[in-house]
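Structure record follows, encoded as structure tokens.
Here the complex is missing a single protein chain, while all its other protein chains stay put.
Should a chain be cited, it is by its letter among A and B, assigned in written order, with residues numbered from 1 in that chain.
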């Protein structure tokens, strides 16, 4: 694919700096890999020199001139995302239901839906218009999937789960398996049936091999716009708010409530029955074992305010030195005590 | 569904308090969500006031009277589990082998088995009576599955695995993949073939995306009644005892032995060649790098007795203060030394 810089600026909502309207770009690449035919981007002007070998560079508003083709955009990273979308190789999706897919009774499939080969769609499931279900997906009885959602291969969606519009679910994800609920009587564990469901809001993205368990009663909820990375565990009865981000290998234990715009870095965890306030940040590997206030940045195990964590960590690094100091002090004090006890 | 309280009491083995035999319940819910038609439960009498809006409440034996319909049970949570089972929406299971399932040679399938659409069942596999295999499951060559077991969609069971009765395996689980065994010669890793198997006892539940590797020789064993949450790793040659509970994102490394009734909280891990005694508890994120005595409660990394862990953690939280204290002490000692060195 080739595109004139004037057209590209137009399509991504950027302003072209310099006399390069007719110049053609043939690709897109990160700062490290961009060659003479590639568009790249910088978030800040000081990175511009790293774009030397790129064909054109998307720059932030503060850049007024540039010695190479530049596309000025309010949000360079967003503009770059649009260039990536333009250059993305098309993946062919066959509309309609593949003949090898197995459909239950009273399935309701809207126009423009694609249901891939070897899928299983349970009784009374509903699939909204424009939704793409890739091959080898299991959609249980009574599941509702709204519009323009994409389900990648080998995803499992248990019965009665509800999934919003423009959701993306990556392969290996399991939505709606039983919550982990048992009661112990005389040393034996008895299963507590999990008869609730899972609700996934619009514009959510669910990573590969993510597990979101169904509620005991009521619903486990993932709020609109939340993005979940691979291998994340979300237990039964959890409520995650809107526009959150959860990086890989983290987890939220049963019945916890996570607010809106919360960020959980890689490996971060929330214990059960904990509330995490809006806009809170949990650092990598942080373990929130009690409530986290709105807007707070917590780190460590157990998680606490990041500044406190950093101070404790710095002290921790100095521990061997501290042990030495205390040993030396002990000797000095002993010497002082002996000196004091002697008659002068 | 509607059920008279007298009938409900009967079915769940509870005693109905008050003149409510004819009152009908239409649902079941947790304490936080229960409405006027719902049955809920409390473990202890002091929670009763939280059940205000519920239609009826299951109470423990010490409750003698109640100002609302109450069902007295020896184990309220177990009675609640039975109510949940009564109200669970039925999930339709077609008996028989779905025509799109692919069966190998000499497969032995008992009466009342359901094998879902698009399953693959390998040569000489045996499936016991009443077992339900949902769609898109892979059952390898020579696998033996006993009676009344449930395998959810997209599960993979490698060749020669043996699975007990009344087992539940959730989607995405992988049972019997090769253990992680290599030997290094001249900087290259050579695979050690893993020719053992996996044995899963009766009444085990295996969560979504759990991985249980086959043994090098002999067997990896999960004991009867053990419950495993999502995204747990169990390595080759491991032996887990009976009635254990392992929460999500934990792991047991190669050749370790875990006793009976062991509890591993979320993210807890056991290093390789370690023995964990009966009834031991590993706290969340605990890392057992050496043997854990029977009945012990271990926490932290490395895991040690919980009380020691708590003391060290408390001290850790005071570390910045301790650093200050030592600095102040150093100055005082220096002042004392100077004072002592002066002639008086």
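Descriptive notes on the structure:
To be clear about the criterion, contacts are C-beta pairs under 8 Å (C-beta built on N, C-alpha and C of every residue); 3 or more make two chains touch, one makes a residue touch a chain.
Small disclaimer: the values here were computed from a predicted structure and weren't measured.
Within the full complex, the residue among B:8, B:235 or B:265 touching the omitted chain is B:235.
Considering the full assembly, A:154 is the residue among A:114, A:131 or A:154 that touches the omitted chain. Among A:134, A:160 or A:214, only A:134 touches the chain left out of the display. By the touch definition given at the top, chain A reaches the unshown chain through residues 28-30, 33, 75, 77-78, 80-81, 84-85, 87-89, 91-92, 98, 100, 116-118, 134-136, 152-154, 168, 170-172, 205, 207-209, 225, 227, 229-231, 243, 245, 247-249, 261, 266-267, 284-285, 313, 316-317, 319-320, 322-323, 326, 329-330, 333, 336-337, 340, 344.
Interface with the hidden chain, as seen from chain B, comprises residues 100, 102, 118, 120, 123, 136, 138, 140-141, 154-156, 158-160, 172-174, 177-178, 180, 182-183, 185, 187-195, 209, 211, 213, 216-218, 231, 233, 235, 237, 249, 251, 253, 269, 271, 287, 289, 301-302, 304, 308, 311-312, 314-316, 318-319, 322, 325-326, 329, 332-333, 336, 339-340, 344.
The rule we apply is simple: only the chains that are shown with their structure count from here on.
For the pair chain A and chain B, the distance between C-alpha centroids works out to 25 Å.
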